[in-house]
Each structure stands twice: as structure tokens, then as C-alpha cells.
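Presenting subunit A:
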Amino acid sequence: MNNYLKEIFNGLKSLVIGLKVTMTTMLTKSTTIEWPREAAPIPERFRGHIMLRKNEETGLSKCIACGSCVRACPSNCIQVKGAKPEGAKKKAPILFQLDFTKCSLCGLCVESCPVDAITFSRNYALAGPSSEPFATMNLLAGLASPFREESNEL
Partner candidate 1 sequence: MFDSQENSTYQLEPVEDNQFVLNLGPQHPGTHGVLRVILHMDGEYILTADPVLGYGHRMQEKIAENMPYTQILPYMARMDYLAALSFNQAWVCVVEKMCGYEVPRRAEYIRVLTTELNRISSHYLWFGAFLLDLGAFTPFLHAFADREMILDLLEEVTGSRLTYCYFRFGGVSSDVDDSFLQGVQDFVEHMRSHLKTYHELVTGNVIFQMRTKDVGVILPFDTWGYGLSGPVLRGSGEKYDVRISEPYSIYPELDFEIPVERDGDCLARYMVRMREVEESLNIIQQTLDKMPDGPVRSKVPKIIKPPAGEACMAVETPRGELMIHVVSDGTKVPYRVRYRVPSFGNLSVFSRLAKGQLLADALAVLGSLDLVIPEVDR
Partner candidate 2 sequence: MSFERFALDIYALSFGLLLIQLVIGAIMAVRAHSLVHCFLGLVMTLVSVAGLYYFLGSPLLAVMQIMIYVGAVCVAIAFGLSLTRKSGEEGTRKYGLAVLVPPFITCAMLGSVLLGLSEREWVGYPKKIDESPIGELLLGEYLLPFEVISILLTIAVIGAISVAIIKRD
Partner candidate 3 sequence: MTFIEETLEGLDISVEYPDSALTGIDAQAEVSVEQIRPLSRTLFYAGLFLESVSAIDLIADEIIEGVYLFNHYEQHVRLKITMKTDRTTPKFPTIGDIYPGAVWHEREAGEFFGIDFEGSKDKRNLLLPVETTFHPLRKDFKRPEQAGKIQ
């Protein structure tokens, strides 16, 4: 009998302690960030889809179309075609297409690039009514993300 009452009492006590926790939570400030009205900070190393870096002098991409990123990619999502423009010493890409819908964001292509021409964009909220734009991303056009540009700058 004593045990029975004790059990009930302890049980009730534990329930009250639980209620106290939720009540304190209720009174503390919520951690919600009201996106899209405000934005959470995105770390510097954030991996969006890849994009090409601009060569500051020429304004063209740094890419030399060596194809090492194509070889490094586990899921075959990069297509590069290069050609030697007339009078130039190095090859330059004429097509640099990314199939972002196959990418796993591993970063192996960025690491494999010998001239540091690839980097991660900072597009963190991509969505669209069709998968086509994501499957055929022409990274040479504009030398930035084909989506909103302003979000690419650090």
C-alpha cells in the first residue's frame, strides 16, 4: 500500500517536472529564423552547385579545359569541351555544362582543378517548376551561377 502511494506520488512529481520544462521553453525565445524575411548566416565553405571563377585580368574563366574535373566526378555530371582559340597558348572551354541534378556536392572536382577555376556558388535555395534548368546549367554564361547572381558574392 505504501509502495502504491509512493509510486503514484513519484509519478506525479515526474510529470510536474516535465511540465515545468515545457513551460520554461514556452517562456524562452524561439530560435526560429523567419526566412525569407530574414536570413540565416551561411558559412563560407558552404557548398552550392559549382561555378567557374573569373580571371580578373581577362574577364574570362580560368578554366583550361583539361578535363580533370570530369574525371574526378563520381556521377558524371560535368561536361567540358575545349578548343584552342586562334593565337592563344592555352586551351579554353567552349562548353562547360553541369548537370546539377546528378551532383552529390562532394567537392572532388573543386579539389582536382589544377588552376583553381571551380568554386562553389552560394545559391542555397534553388527550386523551380522544371528540372531542365538544373540539369543543363551552362556555367560559362555570365561566369557565375545561372540563377540569381547577387547571392553568389561572399
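The rule is short, and it goes like this: contacts are C-beta pairs under 8 Å (C-beta built on N, C-alpha and C of every residue); 3 or more make two chains touch, one makes a residue touch a chain; residues count from 1.
On the choice of candidates, all candidates are chains of the complex that A comes from, given by their letters.
Values in this document were obtained by computation on a predicted structure and should not be read as measured data.
Touch between subunit A and the candidates 1, 2 or 3 in this complex is found for 1 only. The touching residues of subunit A, counted against candidate 1 in their complex, run 10-12, 14-15, 17-18, 20-22, 24-25, 31, 43-47, 72-74, 104-108, 111-112, 120.
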